[in-house]
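First comes the structure, then the notes that go with it.
Apart from one protein chain that is not included, each protein chain of the complex appears where it belongs.
Just so it is clear, A, B and C label the chains in written order, and each chain counts residues from 1 on its own.
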Amino acid sequence: MAELLAPTLPGRARMRHSAPAAVSALALIAMIGVCSTLQPGVLSVQGLTLVLSATVPLVIAAQAQMTLMAVGDIDLGIGAFVGLVTVVTATKLSSSPLVGGLVLLGLVAAYALLGLLIHLRRVPSLIATLGASFVWLGLGLFLLPTPGGSTPEWLAAFGAWQPAGFPAPLLPILLVTALVHLLASRGSAGVRMRALGSNPVALGRAGLRPLTSRVIAYATAGGLGVVSGLALASQTGGGDVSSASSYTLMTVAAVILGGGSFSGGVAVPWGAAVGGVTLGLVSVVLSLLDVRSDLQSAVQGGIVLAVLAGRVLVGKVLR
Amino acid sequence: MNLRVTRSRPWIWGFAAAALIWLVILAISGQGGGQTLSLALSLAPYLVIVGLGQMLVVTAGPGNIDVSVAPVISLAGFASVAVSAGTGSALAGVLAGIGVGLVVAVVSTVAILGLAIPPIIATLAAGLVASSVTLHLAGGFTAVPDPGLRELLNLRPLGVPALAVAIAALTWLTVVLLRRTVYGRSLIAVGQNRRAAERAGVPVSRVIATAYLLSGALAGLTGALLATYIAPSADLGTRYLLDSVAVVVIGGTLISGGRAVPVGVWGAALFFILLDGLVNLVGWSTAAQNLLKGGLVLFVLFLAGGGDRARSTAPRLRRRPRPAAATTTTTGDNSDG
Amino acid sequence: AGCGSTGGSDSAAGTAAAGGGKPFIALSNGFIGNGWRQTMIAKFEAAAEQARKDGLIDKYKVVNAPGENSATEQVAQIKSLLLQKPDALLIDPSSPTALKPVIQQACTAGVKVVVFDSAIDAPCAHVLQNSFTDWATQAAKPLLDGIGGKGSVIVSRGVVGSQPEAEMYETTKKILAEHPDVKTVATVTGMCDGATAQKAVLGVLSSVPKVDGVIGCGDGHGVAQAFATAGKPAPAVTFETNGRALNYWKEKKIDNGSVAVMSDPGQSVAALWEALDLLDGRDVPKQLTFPIVLVEQKDLDAWAGALKPDEYAAWPWTRELFRQQVEAVKSGGEPVRPPIPSAAG
């Protein structure tokens, strides 16, 4: 959103780049509008807290996906990974913060290692992360064969936190997105990552190792995955390795809705946040609208198509 | 294993892994090696059919993927069983399944080519619509699969499943399609460099649309056969989404497009099916199953390695060229011209 | 309808009661992708529609989480359902833990919560479920008797990793331990789903000796077909309770100790009655265990005739039957056996 509100008058090219996120933002506003006409309570602080809270882990996971898509990779294991983090949170972290913290760090390291191997062995990230998703799932089931456990008190307290006059879920969404924006869009690490997605040869010629960029990106994605898992655990109060399995494709869709692309090179943290909230709200709209059970998934698909089609139309107009 | 050989014959890895698993099964159970293979061959064709369709889509270039195969299989299952029970003709049922696949593919194709929506999202959305229809159909469903066709699917003269032979022939046809027809060459050209193919006079949109339609039709065929072989159900296809992508890539097809390896789909499909058999035989927990499956996929993947960094990283919409020999040298001029 | 819910100050029930006087019932279902869940929803919708016509409720709403049994989606949907202030919320959860906080939230908002089909560790909710021990016992015992208490069996486990499956597998192991002459030659993961079980069994069939029975959790149709594919005689299996499997069983004239056993999709209807009773202020135990659906050879023809292929056998709970069953649970007596429905619907 900061991009959209940039003080300088945006040029045509610049507008073209931020148009997708703008369309998604419009869709988001439209959806909130629909929700609040159907259910006026939505616009209250409590209502916003209710409808937004479920989108927090999704938005953070979308940031992880966005980071990898910026280097031109794609992560088909993020859903299982977030699930694994909830499991670790509900078992190790609650029994011993030190051990739990170390395990979570280890998971981030595992992500970095995955990036390292993907780079060195020159394998497609799509299939490598797909393979890794089985590993995350297996580890999760190994730690906690049946969903359960309990999250540490402080985390549960955060999940239940309801400040007056301010929808609590907005805080982590804005905070994480701003951080990712600083890292991936403003900072030099972000330049390295996007350069890798854009033109790895240029990166190598400048004496920067593409390997480092990729590992940084994967470590960042792993870190964001951990945060997403913590956020999810704070809301579900326990661990369940398959609780976030839908995130895998949802996060990809969120990044696309936010203006990202599969070809790498662009980082769209605010767009991904908007896309994530939009997608998260689709199920809210569905439950507010009286849609027949068997039509609900069609409506969901239709909304996604409509938003993207709108984005394409705007893009055509700006061209 | 000689790396040079595996580089030029990328399908070897799938078969090698399948053979390895088969030997392990043989060592553990100490019996029925031939029958293990025979039963694996009676399950593999379903995965191969949908895999071939997925392979064509993946070959069409970076970013192309069909994630609607799972809902299409489920939907085609119901549709084909309903039609074959209604008309009394198994053939009509199979054709109905294929038709359903085509219809869903038309939706995806319009979204991809007409609205320029990224394929993964377009097919996801088309799949959601398909699963709505599936749920609708499943509600009052009364038909039962055609017993004649089921017999046919279970036919195993001399221990070789008839379906496997038929699908082997289909695979061979796919090879011919890719090597000997103008369409196949056009598809591979589009997959390598869409812009260049367009400038070379290839009708790019038509070629890509055809790939999605073929994938839809093949997924529909899978659904029709699978519903007869097992039974129509709303989650009949669920498992086939990830597996279809995985077998394509393990089979040696480039995920970034431009190289299709139909034979490899068989090797990878056999690998997956034998692996499931092994895991069930040993009675490992689900945790161990998943760890083993993921570990083996990663192991094979990292051992086999990839080609060019520039070409192998994930789906890319080739908006611009990556210098072909990026890692070693700089070839050509004005790559960003 | 009374104003039983006195919990919340400005609670949902209070508003609704003040408005129409009749309650608003919402059902959140975590997954709609299989026949059992579809039957469950269909039974609920039919019963709720009838209840609305009978003037028992003001309106009802069913929300199914899209996709693959996604807890996160269901949490989101329950949260938005809460905004609509239902008087009672029925939940078929996608995860036994993930919904705990949101259920707590619902209770705090004064909504009566009834969780069915699966236990959940939320003290404020009422739970209505089938006994998984019964299920596993009914799946194994008749089958082992049918094969004469000796021979080889394959165990086809359900959704490994789920709480019910763990309970069922424990029971199965215990029963198998009581049959020392029965040898378990393989344990496969059939996910209580015919298609998965068919492939899983096919995968091991060549590597095991003669199999006399397959102890499963409602996946017998697929298992029987796997044996047919391998050209082996069908063993004793535990069929699904849907029309397709029962008709297959009936037509193939299988008589070897096979049974059909599954949990009851009619639980959703029972949960509706429970919610209404709770709103009426009646005393209902926090934990209710309802009978599973067991189809034995003798009932086969009746059930097979009454069910569509994709429809699962469900007990037709009426409010009367529900209250009888509650009494039975309270007194520890024999569970009520509702009549076998006569025609599809």
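Throughout what follows, a contact is a pair of C-beta atoms (placed from the backbone, for glycine too) under 8 Å apart; a residue touches a chain by one contact, two chains touch by 3 or more.
Everything below uses one rule, namely that contacts and distances are computed from a predicted model.
Peer 1: For the chain that is missing from this picture, which UniProt protein name fits: "Phosphoribosylformylglycinamidine synthase subunit PurS", "Na+/H+ antiporter subunit C", "Dissimilatory-type sulfite reductase subunit beta" or "Sugar ABC transporter ATP-binding protein"?
Peer 2: From the choices "Phosphoribosylformylglycinamidine synthase subunit PurS", "Na+/H+ antiporter subunit C", "Dissimilatory-type sulfite reductase subunit beta" or "Sugar ABC transporter ATP-binding protein", the unshown chain carries the UniProt name "Sugar ABC transporter ATP-binding protein".
Peer 1: Name every displayed chain that the left-out chain is in contact with.
Peer 2: Contacts of the unshown chain, counting the full complex: A, B.
Peer 1: From the listed residues B:Q192, B:T253 or B:S285, report the one that touches the chain absent from this view.
Peer 2: B:Q192
Peer 1: From the list A:T177, A:N199 or A:T248, pick the residue that touches the absent chain.
Peer 2: Per the contact definition at the top, the residue touching the missing chain is A:N199.
Peer 1: Over the whole complex, note the residues of subunit A touching the chain we left out.
Peer 2: Interface with the chain not displayed, on the subunit A side: 11-14, 17, 186, 188, 191-192, 194-195, 197-199, 201-203, 205-208, 264-266.
Peer 1: Tell me, which residues in subunit B touch the chain that this view leaves out?
Peer 2: That gives, for subunit B, the contact residues 180-183, 185, 188-189, 192-193, 195-202, 254, 258-259, 311, 319-321, 323-325, 329-337.
Heads up, the rule we're going with is that only the chains that are shown with their structure count from here on.
Peer 1: From the C-alpha centre of subunit A to that of subunit B, how far is it in Å?
Peer 2: Subunit A and subunit B have C-alpha centres separated by 28 Å.
Peer 1: What's the distance between the Cα centroids of subunit A and subunit C, rounded to whole Å?
Peer 2: 34
Peer 1: For subunit B, jot down the residues that touch at least 2 other chains.
Peer 2: In subunit B, residues 128, 131, 135, 139, 285-287, 289 touch at least two other chains, as defined above.
Peer 1: Residues of subunit C that contact two or more other chains, please.
Peer 2: 32, 66, 68, 160-161 - these are the residues of subunit C that touch more than one other chain.
Peer 1: Touching subunit C in the complex: which residues of subunit B?
Peer 2: Listed in rising order, the residues are 25, 28-29, 31-32, 35-36, 38-40, 42-43, 128, 131, 135, 138-144, 154, 156, 226, 229-236, 238-239, 273-274, 276-278, 280-281, 283, 285-287, 289.
Peer 1: For a test of understanding, state which residues of subunit A touch subunit B in their complex under the given definition.
Peer 2: 71-74, 76, 117, 119, 121-128, 130-142, 145, 199-201, 204, 210, 249, 252-253, 256, 261-264, 293-298, 300-302, 304-305, 308-309, 312, 315
Peer 1: Could you pull out which subunit B residues touch subunit A in their complex?
Peer 2: Per the stated touch rule, the residues are 62-63, 67, 111, 115-118, 120-122, 124-129, 131-133, 135-136, 139, 242, 245-246, 249-250, 255-256, 285-295, 297-298, 301-302, 304-310, 312-319, 322-323, 326-327, 330, 336.
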